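Next up is a structure, given as structure tokens.
The complex appears here without one of its protein chains, the remainder shown in place.
Chain nomenclature is as follows: A, B and C, assigned in order of appearance, with residue numbering initiated at 1 for each chain independently.
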Amino acid sequence: MKQKFVKDPSTLMPLFKDGQKILAGGFGISGTPLTIIDVIAASNVKNLKIVSNNLGDNGIGLHQLFIRGQIKKAIGSFFTMNREAVLAWTKGELQIDLLPQGTLAEAIRCGGAGIGGFYTKTAVGTELANGKEERVIDGERYIFEKAIKGDVAIIRAKKADQLGNLIYHTTARNFNPMMATAADVVIAEVDEIVEVGEIDPEHVVTPHVYVDYIIQTAYQKEGGQYVKQRCSI
Amino acid sequence: MKQKFVKDPSTLMPLFKDGQKILAGGFGISGTPLTIIDVIAASNVKNLKIVSNNLGDNGIGLHQLFIRGQIKKAIGSFFTMNREAVLAWTKGELQIDLLPQGTLAEAIRCGGAGIGGFYTKTAVGTELANGKEERVIDGERYIFEKAIKGDVAIIRAKKADQLGNLIYHTTARNFNPMMATAADVVIAEVDEIVEVGEIDPEHVVTPHVYVDYIIQTAYQKEGGQYVKQRCSI
Amino acid sequence: MSNKDVRFKIAPRIADELEDGQVVNLGIGIPSLVNAFIEGKEVYLQSENGLLGIGPPPSQDEFDIDLINAGKEPVTLANGAALFSSADSFAMIRGGHVDVAVLGILQVDTRGRIANWAVPYQPILGVGGAMDLVAGAKKVIGAATLFAKDGSSKIVKELTYPISGIRFIDLLITEFAVFSFNKEEMVVNEILVDMSIEELSDKIGIPLKWRELVG
Partner (left out) sequence: MSNKDVRFKIAPRIADELEDGQVVNLGIGIPSLVNAFIEGKEVYLQSENGLLGIGPPPSQDEFDIDLINAGKEPVTLANGAALFSSADSFAMIRGGHVDVAVLGILQVDTRGRIANWAVPYQPILGVGGAMDLVAGAKKVIGAATLFAKDGSSKIVKELTYPISGIRFIDLLITEFAVFSFNKEEMVVNEILVDMSIEELSDKIGIPLKWRELVG
């Protein structure tokens, strides 16, 4: 059995390179692979294109990469709360591709599923449809969206077995299952790693074929926030 | 709470009408809603368009509807084993739309997901791409496929709670979850109906919003086949 | 009334529109207050980050920062809830499986098209699930105070804010009145304050008429 579990997350650093497109799971802080993001921060890679719903918050998660100037472009659905990101965009220091949240989720799913693009009814007739092909199908208007793929996906799950089968925790599932399918290299950060067979085949959300590396999270929930427990890197 | 459980399946008969497009779950006999198909047979509705991977077998499942002359058109991926269907097609008595199995599954998923159509790499350059739009996306060739929706979906699950949340049994899951999303009326045939709360929210495969009616199956597995236990209709 | 009072006047009126058995998505802002007024109704709350079946707000013990709604507020799971990915959640929304979306609006035109995601001449950097809900929900209820902070009416002849989609909403609930949009025509269903329809027309600068009650 391939050893996917990596005890020391910092050994994953060479996977990250300047200019990569990285898919990062999470909606707000929920379901965000905080430990892996710390590795990316420590790696000092630059000019990253980040595909994620938003850019973290308060110096945690992707916000950290933004503060450190590692992000060149953000592709996501909601950056309004990332005030410095808005400012950086105004100054031309950050590129932003804004997509409706459902279009973002679907484009990533298609990227992992061998689908080149799709027609969605969302955003038809709006500014976010500017420059996009429109087509009428069975009398309804749709716009074309291309699939999204990444070089690396960093995802957050609850539990992995040693093979790499994953299950998630409540709404921390969010973008993680699609991102797991849509990148060349997939790293999963989990709370717990169990023996093969401990996850019921009916309950697996992400089958092991999608997962390349597994690390244990260095963060725990304490008093309503995530607190780093171990200095992993 | 809306009462979705229907004790007497025959009372569902008025849901079926001549000329409807019916999505029917199942791969072979596995995951086929046999009891609901018996209701359709008894209803004597005609000119049905059936969307299903294949057309049942040996007088069981959809094969029954075919024998009774209720099917005008079959949309699916594999009819080679349905010898009479092949013959009927040759005679012009049955229309067939053949799609690759993955294209069929994806088209039904899109039908339920507000996606008008999609570009797939499957079948490019083959006879099954004849008449279909081709597009190059990022240097790869794809063909366009339209989403599929139905008037009624008939599906087979393992367990429903009273709300209509569903879980499935092994490979009997197959086309059922997508079909549950892609029709105006959805009827689920299950082994067991349990109280709300008995299915873990993390394990629900089909959320209750998709399910309109639930019936208990009249069939049980005995000696390697499905045997009708109760005369439900 | 204070702004807070006004919002708490609108929220229960919205709750009145919800029916047993409906799957409802409550947007951020006024719509999120509706949750407090639906007790006793069998309404199933959908949250676009991947949940059908939001329960009551969590107690201190139940609090889990991973379990949140689309407004990133902590929630609980209702009995019979289901959890799923964002792709599956927006498939549910866009595919027309959510019965009602209650959305805060910035503007609505007299045909029922809304603007609720961006402000003119400001960087457009957030949309979230707004456009998916507008495009996908079976019924859309707009919720807003009738006037913006600068005193202008949010009901306008032509939108000046960026549009959220080509779909016409069904109902607009404000602190002054409930409006409905049928066949792209706006009518007044109900006035919630001591004011005639003529006075309300004057106030917003658009001639209003009552909904014709059909038999």
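The rule is simple: a residue touches a chain if its C-beta (ideal position, glycine included) is under 8 Å from a C-beta of that chain, and two chains touch if they have at least 3 such contacts.
Computed from a prediction, not measured in an experiment: that's the story for all the values here.
K.L.:
What are the shown chains that the left-out chain touches?
P.N.:
Counting the whole assembly, the omitted chain is in touch with A, B.
K.L.:
Check the options A:K49, A:K121 or A:H208 and report the residue that touches the missing chain.
P.N.:
Result: among the candidates, A:H208 touches the missing chain.
K.L.:
With the missing chain put back, one of B:F16, B:F66, B:F175 or B:Y213 would touch it. Which one?
P.N.:
Per the contact definition at the top, the residue touching the missing chain is B:F175.
K.L.:
Of B:I71, B:I108, B:V186 or B:V211, which one is in contact with the hidden chain?
P.N.:
Considering all chains, including the one not shown, the answer is B:I108.
K.L.:
Which of these, B:A42, B:V86, B:I137 or B:V185, touches the one chain of the complex that we don't see?
P.N.:
Per the contact definition at the top, the residue touching the missing chain is B:V86.
K.L.:
Decide which residue listed in B:T35, B:T122 or B:N165 touches the omitted chain of the complex.
P.N.:
B:T122
K.L.:
Residue by residue, what part of chain B touches the chain that was omitted?
P.N.:
27-31, 53, 77-81, 85-86, 89-90, 96, 98-106, 108-109, 120-128, 141, 168-178, 205, 221, 224-226
K.L.:
Since one chain has been left out of the picture, which residues of chain A touch it in the full complex?
P.N.:
Contacting residues on chain A, toward the hidden partner: 1-2, 109, 111-115, 161, 163, 165, 181-182, 196-197, 201-202, 204, 207-210.
FYI, only the chains that are shown with their structure count from here on.
K.L.:
As a test of understanding: of all chains, whose mean C-alpha position lies farthest from that of chain C?
P.N.:
In terms of C-alpha centroids, the chain at the greatest distance from chain C is B.
K.L.:
What whole-Å value do you get for the distance between chain B and chain C if each is reduced to the mean of its CA atoms?
P.N.:
So the centroids are 35 Å from each other.
K.L.:
Got the chain A residues that touch at least 2 other chains?
P.N.:
106, 120-122, 168, 170, in rising order.
K.L.:
What are the residues of chain C that contact at least two other chains?
P.N.:
77, 83-84, 90-91, 93-94, 135-136
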